[in-house]
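All protein chains of the complex are present and in place, except for one that has been dropped.
Up next is chain A:
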(Lines give C-alpha, C1' and ligand atoms only; values in the text may rest on other atoms or scores of the structure.)
Protein backbone atom coordinates (compact mmCIF):
# COMPACT_ATOMS: atom_id res chain seq x y z
CA UNK A 1 0.00 0.00 0.00
CA UNK A 2 1.84 2.99 -1.33
CA UNK A 3 -0.47 5.52 0.24
CA UNK A 4 -2.20 6.07 -3.08
CA UNK A 5 -5.80 5.46 -4.05
CA UNK A 6 -5.23 2.39 -6.23
CA UNK A 7 -3.59 0.15 -3.64
CA UNK A 8 -6.08 1.31 -1.01
CA UNK A 9 -9.05 0.24 -3.13
CA UNK A 10 -7.30 -2.98 -4.18
CA UNK A 11 -6.81 -3.85 -0.49
CA UNK A 12 -10.40 -2.94 0.31
CA UNK A 13 -11.69 -5.14 -2.51
CA UNK A 14 -9.52 -8.06 -1.47
CA UNK A 15 -10.76 -7.76 2.11
CA UNK A 16 -14.37 -7.40 0.97
CA UNK A 17 -13.87 -10.51 -1.16
CA UNK A 18 -13.35 -12.52 2.00
CA UNK A 19 -9.56 -12.75 1.94
CA UNK A 20 -7.52 -12.43 5.12
CA UNK A 21 -5.63 -9.29 4.10
CA UNK A 22 -2.65 -7.57 5.69
CA UNK A 23 -1.55 -4.16 4.45
CA UNK A 24 2.14 -3.66 3.76
CA UNK A 25 3.81 -0.35 2.99
CA UNK A 26 7.26 -0.60 1.50
CA UNK A 27 9.89 1.73 2.89
CA UNK A 28 12.04 2.16 -0.18
CA UNK A 29 14.01 5.26 0.66
CA UNK A 30 16.92 5.22 3.04
CA UNK A 31 16.15 8.80 4.03
CA UNK A 32 12.45 9.36 3.51
CA UNK A 33 11.19 12.90 3.11
CA UNK A 34 8.64 14.03 5.63
CA UNK A 35 6.14 15.46 3.18
CA UNK A 36 5.14 14.85 -0.37
CA UNK A 37 6.40 17.28 -2.91
CA UNK A 38 5.91 17.53 -6.62
CA UNK A 39 4.36 14.64 -8.45
CA UNK A 40 5.59 11.82 -6.31
CA UNK A 41 2.95 9.66 -4.74
CA UNK A 42 4.92 7.35 -2.53
CA UNK A 43 7.89 6.97 -0.30
CA UNK A 44 7.44 9.89 2.07
CA UNK A 45 6.37 9.57 5.68
CA UNK A 46 3.15 11.31 4.72
CA UNK A 47 2.43 8.57 2.19
CA UNK A 48 3.16 5.96 4.83
CA UNK A 49 0.60 7.61 7.09
CA UNK A 50 -1.93 7.76 4.26
CA UNK A 51 -1.49 4.03 3.71
CA UNK A 52 -1.88 3.34 7.43
CA UNK A 53 -5.07 5.39 7.57
CA UNK A 54 -6.48 3.50 4.59
CA UNK A 55 -5.72 0.19 6.31
CA UNK A 56 -7.45 1.48 9.47
CA UNK A 57 -10.55 2.39 7.50
CA UNK A 58 -10.58 -0.96 5.70
CA UNK A 59 -10.00 -2.69 9.01
CA UNK A 60 -6.89 -4.70 8.21
CA UNK A 61 -3.54 -5.01 10.00
CA UNK A 62 -0.80 -2.78 8.61
CA UNK A 63 2.97 -2.98 8.68
CA UNK A 64 5.88 -1.18 7.08
CA UNK A 65 8.44 -3.45 5.48
CA UNK A 66 11.89 -2.04 5.06
CA UNK A 67 12.99 -2.85 1.52
CA UNK A 68 15.27 0.16 1.14
CA UNK A 69 18.51 -1.76 0.75
CA UNK A 70 17.13 -4.20 -1.80
CA UNK A 71 15.41 -1.39 -3.67
CA UNK A 72 18.66 0.51 -3.91
CA UNK A 73 20.61 -2.51 -5.10
CA UNK A 74 18.08 -3.97 -7.49
CA UNK A 75 16.35 -0.87 -8.81
CA UNK A 76 18.29 2.35 -8.20
CA UNK A 77 21.79 0.98 -8.75
CA UNK A 78 20.51 -1.00 -11.75
CA UNK A 79 18.91 2.17 -13.12
CA UNK A 80 22.20 4.05 -12.93
CA UNK A 81 24.21 1.15 -14.34
CA UNK A 82 21.83 0.75 -17.28
CA UNK A 83 22.10 4.41 -18.20
CA UNK A 84 25.88 4.20 -17.82
CA UNK A 85 25.80 1.34 -20.33
CA UNK A 86 23.90 3.47 -22.81
CA UNK A 87 20.51 1.88 -22.22
CA UNK A 88 17.19 3.36 -21.07
CA UNK A 89 15.82 1.34 -18.16
CA UNK A 90 12.27 1.24 -16.83
CA UNK A 91 12.62 1.25 -13.02
CA UNK A 92 8.94 0.49 -12.36
CA UNK A 93 9.28 -2.69 -14.34
CA UNK A 94 12.45 -3.63 -12.49
CA UNK A 95 10.75 -2.89 -9.15
CA UNK A 96 7.90 -5.23 -10.04
CA UNK A 97 10.32 -7.92 -11.15
CA UNK A 98 12.72 -7.70 -8.21
CA UNK A 99 10.86 -6.12 -5.30
CA UNK A 100 7.07 -6.30 -5.32
CA UNK A 101 6.73 -9.70 -6.94
CA UNK A 102 10.02 -11.14 -5.69
CA UNK A 103 11.36 -9.86 -2.37
CA UNK A 104 7.93 -8.95 -1.02
CA UNK A 105 6.17 -11.96 -2.53
CA UNK A 106 8.78 -14.43 -1.29
CA UNK A 107 8.67 -13.00 2.21
CA UNK A 108 4.88 -13.04 2.20
CA UNK A 109 4.73 -16.65 1.02
CA UNK A 110 7.23 -17.71 3.68
CA UNK A 111 5.16 -15.97 6.32
CA UNK A 112 2.11 -17.94 5.27
CA UNK A 113 0.33 -15.61 2.88
CA UNK A 114 -0.96 -16.92 -0.46
CA UNK A 115 -0.55 -13.96 -2.76
CA UNK A 116 0.44 -10.34 -3.21
CA UNK A 117 -2.37 -7.96 -4.12
CA UNK A 118 -1.49 -4.66 -5.79
CA UNK A 119 -3.40 -1.75 -7.22
CA UNK A 120 -1.90 -2.12 -10.69
CA UNK A 121 -4.27 -1.47 -13.55
CA UNK A 122 -4.22 -4.82 -15.34
CA UNK A 123 -6.46 -7.86 -15.47
CA UNK A 124 -5.47 -11.28 -14.22
CA UNK A 125 -8.37 -13.67 -14.40
CA UNK A 126 -9.03 -17.27 -13.52
CA UNK A 127 -7.38 -18.31 -16.80
CA UNK A 128 -4.09 -16.97 -15.45
CA UNK A 129 -3.63 -14.66 -18.43
CA UNK A 130 -2.45 -11.11 -17.89
CA UNK A 131 -4.52 -8.61 -19.85
CA UNK A 132 -4.68 -4.89 -20.33
CA UNK A 133 -6.89 -2.88 -17.98
CA UNK A 134 -10.29 -1.75 -19.21
CA UNK A 135 -8.86 1.73 -18.67
CA UNK A 136 -6.38 1.83 -21.55
CA UNK A 137 -5.06 5.22 -20.47
CA UNK A 138 -4.07 3.76 -17.09
CA UNK A 139 -3.13 0.28 -18.29
CA UNK A 140 -0.03 -1.04 -16.49
CA UNK A 141 0.22 -4.47 -18.11
CA UNK A 142 3.44 -3.31 -19.82
CA UNK A 143 5.31 -2.96 -16.50
CA UNK A 144 3.87 -6.27 -15.28
CA UNK A 145 4.72 -8.24 -18.42
CA UNK A 146 8.12 -9.08 -16.98
CA UNK A 147 6.47 -11.32 -14.36
CA UNK A 148 6.92 -15.06 -14.71
CA UNK A 149 4.19 -17.68 -14.51
CA UNK A 150 5.19 -18.44 -10.89
CA UNK A 151 4.94 -14.77 -9.99
CA UNK A 152 1.58 -14.28 -11.73
CA UNK A 153 0.16 -17.37 -10.04
CA UNK A 154 0.67 -15.65 -6.71
CA UNK A 155 -0.57 -12.20 -7.72
CA UNK A 156 -3.95 -10.48 -7.65
CA UNK A 157 -4.86 -7.29 -9.49
CA UNK A 158 -8.39 -6.45 -8.35
CA UNK A 159 -8.59 -3.16 -10.27
CA UNK A 160 -8.19 -4.40 -13.86
CA UNK A 161 -11.89 -4.22 -14.65
CA UNK A 162 -12.26 -0.70 -13.31
CA UNK A 163 -11.39 2.70 -14.68
CA UNK A 164 -9.36 5.10 -12.63
CA UNK A 165 -12.37 7.37 -12.29
CA UNK A 166 -14.41 4.47 -10.89
CA UNK A 167 -11.58 3.61 -8.50
CA UNK A 168 -11.71 7.14 -7.13
CA UNK A 169 -15.48 7.01 -6.78
CA UNK A 170 -15.25 3.72 -4.96
CA UNK A 171 -12.54 5.05 -2.66
CA UNK A 172 -14.77 7.97 -1.73
CA UNK A 173 -17.72 5.66 -1.17
CA UNK A 174 -15.59 3.48 1.09
CA UNK A 175 -14.56 6.52 3.13
CA UNK A 176 -10.91 6.38 2.06
CA UNK A 177 -9.38 9.81 2.41
CA UNK A 178 -6.94 9.15 -0.44
CA UNK A 179 -9.86 9.17 -2.92
CA UNK A 180 -8.78 12.44 -4.49
CA UNK A 181 -5.05 12.20 -3.87
CA UNK A 182 -3.24 13.16 -7.08
CA UNK A 183 -1.81 10.42 -9.27
CA UNK A 184 1.88 9.83 -8.93
CA UNK A 185 4.10 9.96 -11.94
CA UNK A 186 7.77 10.44 -12.62
CA UNK A 187 10.33 8.17 -11.03
CA UNK A 188 9.65 7.75 -7.33
CA UNK A 189 13.28 7.94 -6.23
CA UNK A 190 14.07 11.11 -8.17
CA UNK A 191 12.29 13.64 -6.03
CA UNK A 192 12.65 16.68 -8.28
CA UNK A 193 12.03 14.83 -11.55
CA UNK A 194 15.46 15.80 -12.88
CA UNK A 195 16.69 12.46 -14.19
CA UNK A 196 19.70 13.91 -15.96
CA UNK A 197 20.80 15.74 -12.79
CA UNK A 198 20.29 12.57 -10.75
CA UNK A 199 22.49 10.64 -13.15
CA UNK A 200 25.10 13.40 -13.32
CA UNK A 201 25.38 13.32 -9.50
CA UNK A 202 26.14 9.60 -9.66
CA UNK A 203 28.04 9.23 -12.89
CA UNK A 204 29.77 12.59 -13.05
CA UNK A 205 29.89 14.86 -16.03
CA UNK A 206 31.92 13.54 -18.92
CA UNK A 207 31.84 15.76 -21.99
CA UNK A 208 31.85 14.00 -25.35
CA UNK A 209 30.92 14.40 -29.00
CA UNK A 210 27.61 14.41 -30.75
CA UNK A 211 28.29 12.86 -34.16
CA UNK A 212 26.17 12.98 -37.30
CA UNK A 213 25.52 9.43 -38.52
CA UNK A 214 25.44 10.41 -42.19
CA UNK A 215 28.52 12.63 -42.44
CA UNK A 216 30.54 11.40 -39.45
CA UNK A 217 31.08 15.04 -38.53
CA UNK A 218 31.10 16.25 -34.94
CA UNK A 219 28.04 18.49 -34.74
CA UNK A 220 27.93 19.24 -31.05
CA UNK A 221 29.00 18.22 -27.56
CA UNK A 222 27.30 16.74 -24.52
CA UNK A 223 28.02 16.53 -20.78
CA UNK A 224 27.60 12.77 -20.58
CA UNK A 225 26.23 10.26 -23.08
CA UNK A 226 24.07 8.65 -20.36
CA UNK A 227 21.81 11.68 -20.44
CA UNK A 228 20.33 10.71 -23.81
CA UNK A 229 17.69 8.29 -24.99
CA UNK A 230 17.31 6.80 -28.45
CA UNK A 231 14.66 8.78 -30.34
CA UNK A 232 15.27 11.94 -28.33
CA UNK A 233 15.09 15.17 -30.30
CA UNK A 234 14.87 17.93 -27.74
CA UNK A 235 17.83 19.28 -25.83
CA UNK A 236 20.54 18.22 -28.26
CA UNK A 237 21.82 21.78 -28.70
CA UNK A 238 23.35 21.03 -32.07
CA UNK A 239 24.94 24.16 -33.46
CA UNK A 240 25.44 23.06 -37.07
CA UNK A 241 22.25 22.74 -39.14
CA UNK A 242 21.71 19.45 -40.94
CA UNK A 243 22.41 19.58 -44.69
CA UNK A 244 18.76 18.86 -45.42
CA UNK A 245 17.56 21.28 -42.78
CA UNK A 246 15.52 18.58 -41.04
CA UNK A 247 15.67 17.88 -37.31
CA UNK A 248 18.00 15.23 -35.98
CA UNK A 249 17.32 12.57 -33.41
CA UNK A 250 19.46 10.44 -31.15
CA UNK A 251 20.11 7.19 -33.03
CA UNK A 252 22.47 5.49 -30.62
CA UNK A 253 24.61 5.95 -27.53
CA UNK A 254 28.09 4.44 -27.35
CA UNK A 255 29.38 4.53 -23.77
CA UNK A 256 32.82 3.16 -24.68
CA UNK A 257 33.62 6.22 -26.79
CA UNK A 258 31.13 8.45 -24.89
CA UNK A 259 29.55 9.29 -28.24
CA UNK A 260 25.97 10.25 -29.02
CA UNK A 261 25.10 9.57 -32.67
CA UNK A 262 22.34 11.59 -34.30
CA UNK A 263 20.61 11.43 -37.65
CA UNK A 264 17.36 12.00 -39.52
CA UNK A 265 14.09 10.55 -38.34
CA UNK A 266 14.11 7.86 -41.03
CA UNK A 267 17.30 6.42 -39.55
CA UNK A 268 15.42 5.78 -36.29
CA UNK A 269 13.16 3.31 -37.96
CA UNK A 270 13.67 -0.30 -37.11
CA UNK A 271 11.79 -3.28 -38.41
CA UNK A 272 13.29 -5.97 -36.22
CA UNK A 273 13.54 -5.79 -32.45
CA UNK A 274 15.24 -8.44 -30.39
CA UNK A 275 15.12 -8.83 -26.64
CA UNK A 276 17.01 -10.87 -24.11
CA UNK A 277 15.84 -12.73 -21.00
CA UNK A 278 12.43 -13.52 -22.48
CA UNK A 279 9.45 -14.40 -20.32
CA UNK A 280 6.40 -16.17 -21.83
CA UNK A 281 3.20 -16.33 -19.86
CA UNK A 282 0.53 -16.31 -22.57
CA UNK A 283 0.14 -20.08 -22.80
CA UNK A 284 2.56 -22.80 -23.88
CA UNK A 285 5.91 -21.76 -25.32
CA UNK A 286 5.40 -21.23 -29.07
CA UNK A 287 7.33 -23.53 -31.40
CA UNK A 288 6.97 -21.19 -34.34
CA UNK A 289 6.26 -17.59 -35.29
CA UNK A 290 3.40 -15.89 -33.43
CA UNK A 291 1.23 -13.23 -35.03
CA UNK A 292 0.69 -10.52 -32.40
CA UNK A 293 1.27 -6.89 -31.52
CA UNK A 294 4.30 -5.58 -29.71
CA UNK A 295 4.62 -2.57 -27.43
CA UNK A 296 8.12 -1.14 -27.23
CA UNK A 297 7.89 1.38 -24.40
CA UNK A 298 5.52 2.37 -21.60
CA UNK A 299 2.40 3.96 -23.11
CA UNK A 300 3.77 3.23 -26.60
CA UNK A 301 1.43 2.43 -29.48
CA UNK A 302 1.25 -1.32 -30.24
CA UNK A 303 2.73 -2.39 -33.58
CA UNK A 304 1.63 -5.52 -35.51
CA UNK A 305 4.49 -8.01 -35.55
CA UNK A 306 5.56 -11.61 -35.83
CA UNK A 307 7.38 -12.84 -32.76
CA UNK A 308 9.64 -15.86 -32.46
CA UNK A 309 11.53 -17.27 -29.53
CA UNK A 310 14.95 -18.48 -30.54
CA UNK A 311 18.24 -19.12 -28.77
CA UNK A 312 17.13 -17.50 -25.52
CA UNK A 313 15.97 -14.37 -27.30
CA UNK A 314 12.66 -12.90 -28.36
CA UNK A 315 12.72 -11.53 -31.91
CA UNK A 316 9.92 -9.34 -33.22
CA UNK A 317 9.62 -8.64 -36.96
CA UNK A 318 7.53 -5.52 -37.18
CA UNK A 319 4.83 -5.22 -39.87
CA UNK A 320 5.57 -1.53 -40.05
CA UNK A 321 8.74 0.14 -38.83
CA UNK A 322 8.85 1.68 -35.36
CA UNK A 323 10.85 4.65 -34.18
CA UNK A 324 12.58 5.40 -30.90
CA UNK A 325 13.28 1.82 -29.90
CA UNK A 326 15.58 2.19 -26.91
CA UNK A 327 17.75 -0.64 -25.60
CA UNK A 328 16.86 -1.37 -21.97
CA UNK A 329 13.12 -0.91 -22.49
CA UNK A 330 10.88 -3.96 -22.70
CA UNK A 331 9.37 -5.45 -25.82
CA UNK A 332 5.99 -6.83 -24.78
CA UNK A 333 3.97 -9.08 -27.07
CA UNK A 334 0.17 -8.86 -26.87
CA UNK A 335 -2.54 -10.90 -28.55
CA UNK A 336 -5.48 -8.61 -29.29
CA UNK A 337 -8.57 -9.86 -27.49
CA UNK A 338 -12.04 -8.50 -26.94
CA UNK A 339 -11.78 -9.26 -23.23
CA UNK A 340 -8.58 -7.26 -22.98
CA UNK A 341 -5.40 -7.72 -24.97
CA UNK A 342 -3.44 -10.67 -23.58
CA UNK A 343 0.20 -10.39 -22.60
CA UNK A 344 2.01 -13.24 -24.34
CA UNK A 345 5.55 -12.49 -23.28
CA UNK A 346 8.23 -9.93 -22.87
CA UNK A 347 11.97 -9.39 -23.11
CA UNK A 348 14.48 -6.62 -22.55
CA UNK A 349 15.41 -4.83 -25.75
CA UNK A 350 19.05 -5.19 -26.67
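The rule we apply is simple: a contact is a pair of C-beta atoms (placed from the backbone, for glycine too) under 8 Å apart; a residue touches a chain by one contact, two chains touch by 3 or more; residues count from 1.
Criterion: contacts and distances are computed from a predicted model.
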Omitted chain (choose from "SoxAX cytochrome complex subunit A", "Cysteine desulfurase", "Urease accessory protein UreD" or "YdbS-like PH domain-containing protein") - UniProt protein name: "Cysteine desulfurase"
Among A:66, A:266 or A:291, the residue in touch with the chain that has been omitted: A:66
Touching the absent chain when the full complex is considered, from A:53, A:72 or A:107: A:107
Touch list for chain A against the chain that is not drawn: 22, 25, 27, 32, 45, 48, 52, 61, 63-66, 68, 106-107, 110-112
